[in-house]
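Removed from the display is one protein chain of the complex; every other protein chain stays in position.
Take a look at chain A:
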Amino acid sequence: MSLFKRYLWLLILVLMCLLLILFITGVSYGALSLSISELIGGLTQSEDHKLASAIIYDMRLPRAILAALVGSALSVAGLLTQTLVRNPLADPYLLGIANGASLFAVSGITLGLFIPQWLLAVLGATSAFILVMMCANRKGVPVSPMALVLCGVTISSIGASLTTLMMILGDEQALSQILRWLMGSLVGTTWEHTIPLSIALPIIVYLAYRNRHYLDLMLLGDEKSQSIGVNLTLLRWQVAFGVLLLTGMSVASAGVVGFIGLLVPHICRLLVGGSHKHLIPITATLGAVTCVFVDIICRWLLAPNELPLSVPLALITAPLLLSLIRRQTHAAYR
């Protein structure tokens, strides 16, 4: 048994400690860096550290928490999508969610609509999702992974093209706002942003873990899993709906954060194998750690400018994944 699998819960404990350290770092570091006394003063909301308190509680703490939530949600959504379509290359945006959300959100920016951006994103995500599921569905049979992939990719492309059209029609000011959204950004996070995911994420992760056996069963061929007695039709819809909730809420609050939903589950699979019993907890934890870490990088690298999340995510996680794959391939030939 691999080392990581055997000591899984120890590994998760280590990751949680790392998360705590990153939270402290994220909350102290910034345009106005806080010393330890200011940090403690700010956290305890003492009278002498009103400014520190405001910085922490109004800006950095909700942002760090949302980063953890979004990272965890997208990673778990990515894992669920990969299980749903039985393909390790799938990401949570496969079901058209991101491009649907983008289309509606970007249209809102371009057309100057007075509907809140998060609401547009949720509406767009849901519309695209329904479209994909309806196209992929065939009466009487469980929705097939292949159909989901094809319909998802097709409708995502339509969404992407229309989004580009909207971008062209907009002015330059709108364009920079749009680009930031399309690449994922946690600028301007408030406590309200953290509410939906802080409710939905623990519930969905708990449900996924409780039904980890059925998620494993989804990896078997259709006929075999049905012959064991799995209601594949219902199960696939339930998993897809879970993906919609996690991804839609993430996109609504942070824009389109790319790569994390593809790479984190993949890295975890290489570390602990394919069983959801191990994958779910570690994916959720590593996703949170990764996103919080990357958000700090985004603020630090080109300070005072802020990078969008997708850029360092790709640059950091991709080489890590490549090196893991190379090591794995060598092991297989031993």
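Here is the rule we go by: a contact is a pair of C-beta atoms (placed from the backbone, for glycine too) under 8 Å apart; a residue touches a chain by one contact, two chains touch by 3 or more; residues count from 1.
Methods note: contacts and distances are computed from a predicted model.
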Chain not present in the shown complex, as UniProt names it (candidates "Small basic family protein", "ABC transporter ATP-binding protein", "Helix-turn-helix domain protein" or "Proteasome accessory factor PafA2"): "ABC transporter ATP-binding protein"
Contact with the hidden chain (one of A:K50, A:K224 or A:R326): A:K224
Chain A residues touching the omitted chain (full complex): 1, 82-83, 86-88, 212-214, 216-217, 219-224, 226-229, 231, 269, 273-275, 332
